[in-house]
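Shown here: the complex without one of its protein chains, the others still in place.
Chain nomenclature is as follows: A, B and C, assigned in order of appearance, with residue numbering initiated at 1 for each chain independently.
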Amino acid sequence: MSIRIGIIGYGYWGPNLARNFAECPQTALGAVCDLSPARLEIAARLHPGARLFSDWEEMLRDAALDAVAIATPVGTHFEIARQSLRAGKHVLVEKPLATNSAEARQLIELAAEKGLTLMVDHTFVYTGAVRKMRQLIADGDVGEIYYYDSVRVNLGLFQSDVNVLWDLAVHDLAILDYVLDERPVAVSATGRSHFENRPENIAYLTLFFPSKLIAHLHVNWLAPVKIRSALISGSKKMIVYNDIEPSEKIRVYDTGVTFKPDDDRYQLLVNYRVGDMWAPQFDRTEALQTEVRHFADCIAHSHTPITDGPCGLRVVRILEATAESIQLQGRPVDIIH
Amino acid sequence: MSIRIGIIGYGYWGPNLARNFAECPQTALGAVCDLSPARLEIAARLHPGARLFSDWEEMLRDAALDAVAIATPVGTHFEIARQSLRAGKHVLVEKPLATNSAEARQLIELAAEKGLTLMVDHTFVYTGAVRKMRQLIADGDVGEIYYYDSVRVNLGLFQSDVNVLWDLAVHDLAILDYVLDERPVAVSATGRSHFENRPENIAYLTLFFPSKLIAHLHVNWLAPVKIRSALISGSKKMIVYNDIEPSEKIRVYDTGVTFKPDDDRYQLLVNYRVGDMWAPQFDRTEALQTEVRHFADCIAHSHTPITDGPCGLRVVRILEATAESIQLQGRPVDIIH
Amino acid sequence: MSIRIGIIGYGYWGPNLARNFAECPQTALGAVCDLSPARLEIAARLHPGARLFSDWEEMLRDAALDAVAIATPVGTHFEIARQSLRAGKHVLVEKPLATNSAEARQLIELAAEKGLTLMVDHTFVYTGAVRKMRQLIADGDVGEIYYYDSVRVNLGLFQSDVNVLWDLAVHDLAILDYVLDERPVAVSATGRSHFENRPENIAYLTLFFPSKLIAHLHVNWLAPVKIRSALISGSKKMIVYNDIEPSEKIRVYDTGVTFKPDDDRYQLLVNYRVGDMWAPQFDRTEALQTEVRHFADCIAHSHTPITDGPCGLRVVRILEATAESIQLQGRPVDIIH
Partner (left out) sequence: MSIRIGIIGYGYWGPNLARNFAECPQTALGAVCDLSPARLEIAARLHPGARLFSDWEEMLRDAALDAVAIATPVGTHFEIARQSLRAGKHVLVEKPLATNSAEARQLIELAAEKGLTLMVDHTFVYTGAVRKMRQLIADGDVGEIYYYDSVRVNLGLFQSDVNVLWDLAVHDLAILDYVLDERPVAVSATGRSHFENRPENIAYLTLFFPSKLIAHLHVNWLAPVKIRSALISGSKKMIVYNDIEPSEKIRVYDTGVTFKPDDDRYQLLVNYRVGDMWAPQFDRTEALQTEVRHFADCIAHSHTPITDGPCGLRVVRILEATAESIQLQGRPVDIIH
């Protein structure tokens, strides 16, 4: 029997969730909720079988719904998710899980108490490219990881309630949480709003890890070109991940540098290795399709989602520390786990 | 009558200096000095008219030389430049001018005292692309500058005496000094060495300015691909500067965002402008040729070089503050001018 | 009152037609026809209001339909279009209009006789990029046109009934018909099938025009990378049209060469001009949306479509001559208009 889903929020992202839940054989789209009558009209045209609501609390009273997917502004995630869990619905919530870690913790506890699935929509984790990178790292092909450097910039929609970090950096923090087996211990961040009474539209953050690993993110709503790329450098291989590239999103370079520390003449110590490049194929399934099926599987078999509540909480904790560091012009702030 | 130049250091950069001084109609290559007999042999083949020295102090005693160009390791710049000025030679010294600001100040004072030209080889300042960007900014075409974001990475030669900042960031600091009319007031920087007893091979720095302008540099000796690009965003136009691109190094985007602060409904406040892109032509003369002629002109007419001693000092001061900030994991450090 | 459309053929392209007719305010999707029950099931899910047919002749008896859009294999275009016109339906037929010019002429005559709109789905003509190029040429900005050179290659679906020319070259022939005011007079073409009993999978054709203009197309189903680009060179400007490029599909180069024929020393005759590059913005509306509205307008106001029957015939005539030239290993074949 298929799991009936209600979508709350049918703006930019909601229609993608709706389409994927409609197409997934294990789920059915039962309802759509949005404040805007115009948005509901579009939903009606594309999904004539779904009930329509303008009030999400009313929708939660629909006993036929097994689960909800929340795609509303960040500031509303906590309250909607909380009431949904209380109403006995499994919950998929858009990233970030909540606006602070206290809220995130409450949702985790409530879901555990009720025995319900709580999953965060960290979409990139479900792409074939990111899963391929995780596998390359897990298999030891990359060696010891030296750094992760990401640039995620474009002329983006200025959000009113969150800054560019909560909008864009969250993607990289989710990817890092998934592909690395280390957690960051401190962050130094800088950022700037260029417009009166607006949150930061550009930000940079460096994450420090227990090992020599360093991660750096550049997120920016005010760039003339769209860039979605990351460098991952390890002792054995280096990866260039370019999400804009249509065909070869992942390139693996058999390139590096080694030092011979025993030698006493410094010129001879450094050995450069410039080797072949290799662009592996990977699963091209739409990320949301993979994610929606995973959500359905987790509900059906009481499995823990890959991007579960604690994962969402870890990302929120880093964002909180980052906000504090930006206020202090880069002074490092510890990330407490 | 042509100015006779002696080159001190004939390793990677020295041959370029030698070739340009040999070709420049206002100068003549009088001497080459290097510790390595093999390097001197190559110099002899290419520049049979130049005297050869293995000892720079001996070379400085050659009364026929009017000026010297110093292309030795950074740690030796100060002492060689100081002795050269004392010997009455005009001096062109490779970037950075010295390893600390006290040394830089001494060289400036000594040159002033002796009435000699002291110029720093900030090569990028003499490229047509950077001069074009300066002009676009000076003419007001770009509007109020919001940010400068640079990425300068590759699998580079690990230097033993300086870290990646003193090797690569110095280029962007020189460009910033030239194209902007503001000076940074503080810096937050992070970095990491991934190898035992080696200076930092990756670093990030954010420069804070009196206005809303923010500048950020990513410099890296351990990247699988070579990137030399910068984004400059202003209230009117945005520039993408890609030094690797063979033909269109500078792209100007008539693209941006404006807010209407008087409106009370936030959704209507933001206006995106996606307009034409334009890649202007610029002077393609080799930078070193332009620079070498400028050095000769400054000597001949007692002009102040564009990249004079005080300019070299400003760059060194930022590098000093940056080093301190890296030690403090990003804590901001004031830049005192 | 909206025009009711029936779609015949719901395979690769039909769903795009269906979606655009459903969204267009002047049209309504009345019916969908396909031989495959699985395809009809998908249509039913996405367009619950449309009647479903597995027999197109039966569908043509549906008096409520004003027009049909035909997206079936090329070999069936003629018969379906003919019966549709006979049944009094306006017709939009996928490219190419028919498999030979005799058929194309018959359809044109029949449509004229019946007073019905006959339009060919030359989709690229309705893209903002191609319309921008037409305007640049029409306004005289490009000057006298020297050549059009197109590469349209990828690892494509091998079609069983037509060769790569009838599948891919048709796009460029339609673009040429639209952007130029000259018609080709002869063609020399070469091509090859690399597989037993298969039509050509790679082909090259040169079109000769009355002026000095030359056009060349490379179409290929067996390429490792997808390329969709064209060079258009004129006496004043040159255009690079790259349809894969996400943001700057059209680049205009103020670049060229001029000769001074009076001068007697040949070295001085040639003047190269390397000037600015400019990437103009253009309408980003989905081509099919523009096309579908144009079809509705033509029906409502009895206007002649931009890509009318005679336009479709001109393209078919060139394809016929091309096929003959390929058989003759490139021997030129006249194109009779």
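Throughout what follows, a contact is a pair of C-beta atoms (placed from the backbone, for glycine too) under 8 Å apart; a residue touches a chain by one contact, two chains touch by 3 or more.
Values in this document were obtained by computation on a predicted structure and should not be read as measured data.
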Displayed partners of the chain not shown (whole complex): A, B, C
Contacting the left-out chain in the complete assembly, out of B:P25, B:P48 or B:P210: B:P48
Options B:S247, B:N271, B:T285 or B:Q327, residue touching the unrepresented chain: B:S247
Selected residue (touches chain absent from view) among C:R82, C:H216 or C:R293: C:H216
Which residue of A:S36, A:Q135, A:Q281 or A:Q327 touches the chain not shown here: A:Q281
Absent-chain interface as seen on subunit A, which is shown: 247-248, 274-281
Touch residues of subunit C, complete complex, unshown partner: 146-147, 149, 151, 153, 155, 157-158, 160, 186, 188-198, 202, 204, 206, 208, 212, 214, 216, 218, 220, 222-225, 231, 233, 238-240, 251, 253, 255-257, 259, 261, 266, 270, 272, 274, 325, 328-332
Hidden partner interface residues of subunit B, rising order: 22, 45-46, 48, 225-226, 244, 246-247
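In this section, only the chains that are shown with their structure count from here on.
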Farthest chain relative to subunit C (centres taken as mean CA coordinates): B
Length of the line joining the C-alpha centres of subunit B and subunit C, rounded to whole Å: 53
Multi-chain contact sites of subunit C, meaning residues that touch two or more partners: 247
